[in-house]
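We show some of the complex, not the whole, and keep each chain where it was.
Per-chain numbering from 1; labels A, B and C assigned in written order.
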Amino acid sequence: MIEFRSVSYAFDDVPVLEDVSLTIDDGEFVLFAGANGSGKTTLLRHCNGLLTPDSGEVLVDGTPVSENLVAARSSVGMVFQHPRDQFVAATVGADIAFGPENLGLERTEIDRRVENALEAVNLSGREDERIDALSGGEQSRVAIAGALAMDPTHLVLDEPFTGLDDPAKRSVLERLESLSADGTGVLLATHDLRDVLTLADRVVAMRDGRIAVDEPPARARRALSGLEVRVPDA
Amino acid sequence: MATQQNAVDLVDGDVVRQFARAAVLAALIGVLGAIQIPYPLSPAPITLQVLFVFLAGLVLGPVWGTASITLYLAAGAVGAPVFSGWEAGLGPLLGQTGGFLWSYPLAAGLIGLLVHRGTDLRDPASVPLPIVVGALVAGTLLIYTMGAGYAAWLLALEPWEAIAVFALPFIPAELLKMAAAIAIVTSGRIEPVQS
Amino acid sequence: MLTYVPDDTLAHRLDPRSKLAVQIGFAATALAHTGSRALLALTVVAALILVAARVPVLEALYAYRFALVFLALAPAIAAFTLGSPWIDLEDGATSARASYRVLLILLVSAAYIRSTPVRASRAAIQRTIPGKPGQLLGIGVALVFRFLPVLQADLRMIRDAMAARLGDERSAVDRASTIGILGLSRAFDRADRLALAMQARCFAWNPTLPALSLSRLDYLAFVAAGALALSTVL
């Protein structure tokens, strides 16, 4: 469970999050929408302590993030928008192993996790390939695998579909669906709900640093009108 | 940042940020520093490495500036083609320009110490110009002392021969690099990391 | 350009640490001797090492071509004297022998490069240099390898971006300074995003280190390295 309790945050005195409260349950698939600059990325970075609230509190599985960063970072896997400049290694396997290595796991356990993560994103057996030689969609999936290898209970993804062609996007979506069905909480930031709305349990949308909508998908279309988000045509 | 129940000892956020900058700067030196202009007046080529040594000291300070150049040398030693002319290996570190290479981390540290007056970083743009220039000159002297000195010993040259071929021909180029380094840090485009 | 090439030579089977030791031992004794007999012996050892790593000698010479040109010049410089007789052959010969051993050191280091992948070097660094410095040096070296192509592409892109909007019309100084400043600030942007990504994956001081193990062959190599080092004082 990820819990925001009246979180506020400002960049150089410009308030970006204002009194945000939000709870994401285990296994929930939550879509996270909002205009450019509404504060989505800023909020997501609080989930694992990359940013610290100016006031309020973020809890992961009941523990404040600030009290146990390791726990928060291993339970919340995070996928950033552009994978290319975040890979720490030149090959697929070495990059995915980075997280588990830092958790100090046994080598056999690390290998097992790398294998599982690759399987989860349909890239089994490709650990020795060079990341630079992969297509954009494959790179996005490696980034997701890197997060999965931490064995997270939640997955936070910041616009993971940018630049992906249709089959690549589908294959990433399929993975997310099956992960969520298996109990991983998914928080997915996107501007376009058309392909994802039916998969989600909830839609949350921000406006100017506040939560403006928090509804089940069926009611989201109406609630989102005027909120800068592309919803499926009626 | 403390970690309670877990044995995992997280690297502090500020350190990660400085370290990432040091590593990426080292890679940038590898890309730009390896470009060499063969220079008929000297057995050493003109390269941009020294400019980055200046920048490492000015922008990253004595600790992380030295670390950055050390990463550059280590990566080159184990095979990254980052030395002048895209060379790699332990060989160049011991070859006729090896003295220059070994001097770089020390020079970056010296410049960092003089400009930042210790290990707490300040914005180099706010440091009085004479101090910056003085630091760069001191760093340059260190580079040439070690570079020409080692070459003289290695290749059995007289001191004056070594100075004539390994130092004097580069003076104009070094002055340009100093000007460039100062222009870059005063441009306001490079956000200093306070630590 | 010399790079690692997967292969099954004797050198490939050695641990990077023993190969480093042999290199250092060889360099130490080469730097200590310029006598003709010593040079002959060093040549034989270097040849053995090159064969053990199956180094293509011409390719290696080509990779070090700039250095070689200058090494060839050094004797001429040394032989030159101010005033009659202008040429001092003895000085030149001493310098020529000194230059030749540098060539041998270069070739021996080519054997290491050809036979050692980055991850092995990284493991060697982390297992040899204790504590935090060794940890950062190992990861840092891997990051340099990872970011070389990324930054290369960045610089190309900066050039293209300026050209696309007619930046070529500006003065050379203006262009060079823009490229320099942009190149550096963009590299630091990448570094900042990389830092976030590493934190999100629990970047820690005490990770599981990459596996390395010494075999009987390696102990032999250590003995050889020791012998080479001892011959320094002969």
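FYI, contacts are C-beta pairs under 8 Å (C-beta built on N, C-alpha and C of every residue); 3 or more make two chains touch, one makes a residue touch a chain.
Nothing here was measured: the structure is a model prediction, and the numbers come from that model.
Colleague: Need the per-label copy counts for the whole complex here, not just what's displayed.
Modeller: A x2, B x1, C x1
Here, only the chains that are shown with their structure count from here on.
Colleague: Using mean C-alpha positions as chain centres, tell me how far chain B is from chain C in Å, no decimals.
Modeller: Whole-Å distance between the two chain centres: 17.
Colleague: Could you list the positions in chain C whose residues touch two or more of the other chains?
Modeller: In chain C, the residues touching two or more other chains are 118, 139, 143, 145-146, 150, 190, 194, 198-199, 202-204, 206.
Colleague: If a residue has to touch 2 or more other chains to count, which residues of chain B qualify?
Modeller: Within chain B, residues 7-8, 10 contact more than one other chain.
Colleague: Which residues of chain A touch chain B in their complex?
Modeller: Within the complex, chain A contacts chain B at residues 67-71, 73, 102-104.
Colleague: Quick check on the complex: what are the chain C residues that touch chain B?
Modeller: Against chain B, chain C makes touches at 1-4, 16, 20, 23-24, 27, 31, 34, 63-67, 70-71, 73-74, 77-78, 80, 91, 94-95, 98-99, 102, 105-110, 112-113, 116, 118, 121, 125, 136-137, 139-141, 143-148, 150-152, 155, 177, 180-185, 187-188, 190-192, 194-195, 198-199, 202-206.
Colleague: Taking the touch rule as given, give the residues of chain C at its contact with chain A in the complex, in rising order.
Modeller: For chain C paired with chain A, touching residues are 118-119, 139, 142-143, 145-146, 149-150, 190, 193-194, 196-204, 206-209, 211.
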